[in-house]
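Can you keep this structure in mind? I'll have questions shortly.
Excluded from the complex is one protein chain; the other protein chains are retained at their positions.
Here the chain labels run A and B in written order, and each chain numbers its own residues starting at 1.
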Amino acid sequence: MERIRKFDEELKNTFADAFFIARLGGGLLCCIGMLMMLFPVQMASERKIIWSMLLGCAICANGVCQWMLPYLRLREGDKTVSIYKKLEFMPVTKAQIRKVRCGYLNRLCICLGTAAFFMQQEVALLNHSFGIVSVLFAAVWAVLVWLAGCIFIYVR
Amino acid sequence: MNIVISANSNLAIYEQIVMQLKNAIFNHELHPGEALPSIRVLASSLEVSVITTKRAYEELEKENLIRSVAGKGFYVCDTNTSYLKEKQYVMLEKKMAEVLKECKNAGMSSSEILSMAKVIVEEG
Partner (left out) sequence: MEIEFQNVTYRKKRFVLQDISFKIRQGYITALIGKNGAGKTTLFHLLLDKTAKYEGKILVDGADWKQDLAAHMNQTAFVSDEQRYFMDRTARENASMLQWLFEGFSLSRFQENMDNMNLSVQKKLCELSRGEYLKYQLAFGIAQGAKLYLLDEATAGMDPVFKRDFFKMLHTLLLDEHCAVFMSTHLQDEVDKHMDYIVRMDAGRIVSEHAAVCRKEIGNGKDQKI
């Protein structure tokens, strides 16, 4: 595992521009998606708000996937290639590579989830609607984003 | 000592090596007790397979011209090389006699045989 992490460090250096763009794009999307957390979930009785919140979740999930993309696929010439294919004959298994990427995903989702959680609870408190629902909502939101990331790692 | 492998020869590579090393021993270019290059070093320098040089050394060992010392390599034997050279000449004379007999049977004249021999020797 440590070997793959060290490899990833060099990978980030070598493909610095790809990682920069991914982080920039991913970061922006996550921020936009998280804006929806500024609405307490109790307001979701209004249809529009529900859809905005779901949209926010989807946008954030997309952002997470964008962030993870250069760990999974890289540009070569005029096409993209899978990192699993490139490392197929190296002494590391696909499972090990995936596990390390899931580790990065987990770290990212914990950060996002924590931020979103606090944002949601903040507004819930301000709205005097803090309760189990707001807590659950934030938790489910984070899990959904994380799941999207996992699926992305396994599919790409 | 320079071994030259000819791609056009009728002899297999290992046979060419055997022949050239034999001649080097008979002509005292290689002295008794002298160390020969290892199988691998020889293969590398001649750009041939290891199994070829191995076979060549095995043949020379069979004829008691070289000996292998475990862990050290191959060395030229202390043999009476002039006796072996004579033995080789006798064998070559016999072969020549066979070929000449066939030439005569085919109806070639002495001068034809000699001129053919001259051409082949000068070519080689």
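In the analysis below, a contact is a pair of C-beta atoms (placed from the backbone, for glycine too) under 8 Å apart; a residue touches a chain by one contact, two chains touch by 3 or more.
Owing to the predicted nature of the structure, the values given are computational and were not obtained by experimental measurement.
Considering the intact complex, the chain excluded from display touches A, B. When you scan B:Leu11, B:Ala35, B:Met96 or B:Val119 for touch with the missing chain, the hit is B:Leu11.
If you put the hidden chain back, the residue from B:Ser49, B:Asn64 or B:Ser110 that touches it is B:Ser49.
Even with one chain removed from view, subunit A keeps its contact list with that chain: residues 3-4, 6-7, 10-11, 13-14, 74-77, 86-94.
In the full complex, subunit B touches the omitted chain through residues 7, 10-15, 40-41, 43-44, 47-52, 55.
FYI, only the chains that are shown with their structure count from here on.
One finds 76 Å separating the Cα centroids of subunit A and subunit B.
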